[in-house]
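First the structure, in the form of structure tokens, and then the observations on it.
Every protein chain except one is present and positioned as in the full complex.
Up next, subunit A:
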Amino acid sequence: MYARLVGEEIAYRAEGPLLFLERSLDVGLNEAVEVEGADGSVRLGRIAALDLESVTVEMLDDSAGLALSGTRVRFLGEPLRFHVGPGLLGRIFDGVGKPLDGGPPLAAARAYRVDGHPIKPSAREAPDQYLETGFSAIDLMNSLVRGQKLPIFSGGGLPHDRIAVDIARNARLPDEESESGEFAIVFAGIGIPHDSAEFFREEMEKSGALARTVLFLNLASDSSAQRLLTPRFALTAAEYLAFAEGKHVLVILTDLTNYCEALREVSASRGEIPSRKGYPGYLYSDLATLYERAGRIRGLLGSVTQLPILTMPNDDITHPIPDLTGYITEGQIVLDRDLHRRAHYPPIRLLPSLSRLMKDGTGRGRTHADHPALAAQLYATYSQARQARVLASVVGEDGLSERDRRLLRFGDAFERDLLAQGDAVRTLEEGMDIGWRLLRELPPGELHRLDDRQIHEHLR
């Protein structure tokens, strides 16, 4: 980054994350600044407000230790940018795009604004290409489509880290495309503990997945303001890989709850009026600026798919973070504590899970002609099975009708054989075979979501 304008001895007040400067230079709103302390440390900041006499800078790094005298301020003359180029894959960065792996700085081919620009709805290509994760609960029941944003709603103590790593390791394009090496992963740890960061780094290196991955690690001990930048740097890298290098990029962001906490903290320190549960009123719009960066652009090869992971405080799906996320994203995958206790892995609670774009990316010519009908039938039957289970808990299993007992058996087998898969990686076809087998135990007359041909072909 090149310094355009430098101001010395212009700071006259510091307050929390805000630094007030005399306006001696002609600078614009939202432009990035570098504040160099007397000790030589450099902190990033952004111009948050301007009037005739002064400039208000919001510090994006911890402002502790900053003094008014001896501070040099470099104005970059443009909003914060991330300089990206070839060689991005396989690298590990901190939350603001500085190499953490001891490697050389990136060969900067392009400088992208980390905030991005909204994609015109008319320039978007509607997502309709399937992406396989290796988990049947997702691939078969809630298929992920390239260009989609599908969050995982988890809770404290649930194995979302393991799911994240497994998906990063096993995700692939369908067979006919998998050889082309067009697939890449951007993995961003946002405000994660040191141990998790080490786990991610180790697992990625061990499995060889690191070669097709860019890793961004923002630790729990890093400053909150920096946490707000981590997903933006990660998404900027993803956009470069997707739209400049033509790759299909899967972005895994974990844990968005830490991001929202940081947003609340920063908002409070700015003295803004809080909305629900103390989160700022613009939480929806702010999250949208991240999630909406998923997608495809007409005429360009690549795609950005997002798999954000968030932990629901107290497992409460109505909490503002999962609630607002669900309103922006195209579905959600919900993890379940009961299944986890019963050692089912992945513990995905199917009924509240949903992939809105599944209908566009599955079926004839995409995955398999009967895939959508099979998933719909499994959903409907499993939902009845859950009702039968509720009934059984009241009247006892013996008091159930034969139909309900059959459903109960289906429900157990479904969870055990299809949802749970332990360490195994399953293709869609393998998952579908299990699904048909489970349905064979039921009378065809009860399968309202299948047509006669499907029943004849798969269930006889």
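Heads up, the rule we're going with is that a contact is a pair of C-beta atoms (placed from the backbone, for glycine too) under 8 Å apart; a residue touches a chain by one contact, two chains touch by 3 or more; residues count from 1.
The criterion applied here is as follows: contacts and distances are computed from a predicted model.
A.B. asks: Which of "Acyl carrier protein", "V-type ATP synthase alpha chain", "Histidine kinase/HSP90-like ATPase domain-containing protein" or "ABC transporter ATP-binding protein" is the UniProt protein name of the chain not shown?
C.D. replies: The UniProt record for the chain left out of view names it "V-type ATP synthase alpha chain".
A.B. asks: Among A:A244, A:A268 or A:I328, choose the residue that contacts the chain missing from this document, as touch is defined above.
C.D. replies: Considering all chains, including the one not shown, the answer is A:I328.
A.B. asks: Of the residues listed, A:L100, A:A288 or A:L459, which one is in contact with the missing chain?
C.D. replies: A:A288
A.B. asks: Which listed residue, A:L68, A:L89, A:A380 or A:L459, touches the chain dropped from view?
C.D. replies: A:A380
A.B. asks: Taking the entire complex into account, which one of A:P121, A:G271 or A:G365 touches the absent chain?
C.D. replies: Final answer for the missing-chain contact: A:P121.
A.B. asks: For subunit A, which residues touch the unseen chain?
C.D. replies: Residues 23, 26-31, 48-52, 56, 79, 116-127, 147-148, 273, 275-276, 281-282, 284-285, 288-289, 291-295, 297-300, 317-318, 320, 323-324, 326-328, 330-332, 351-352, 354, 356-357, 359-360, 372, 376, 379-380, 383, 390-391, 394-395, 399-401, 404, 445, 448-449, 451 of subunit A touch the chain that is not shown.
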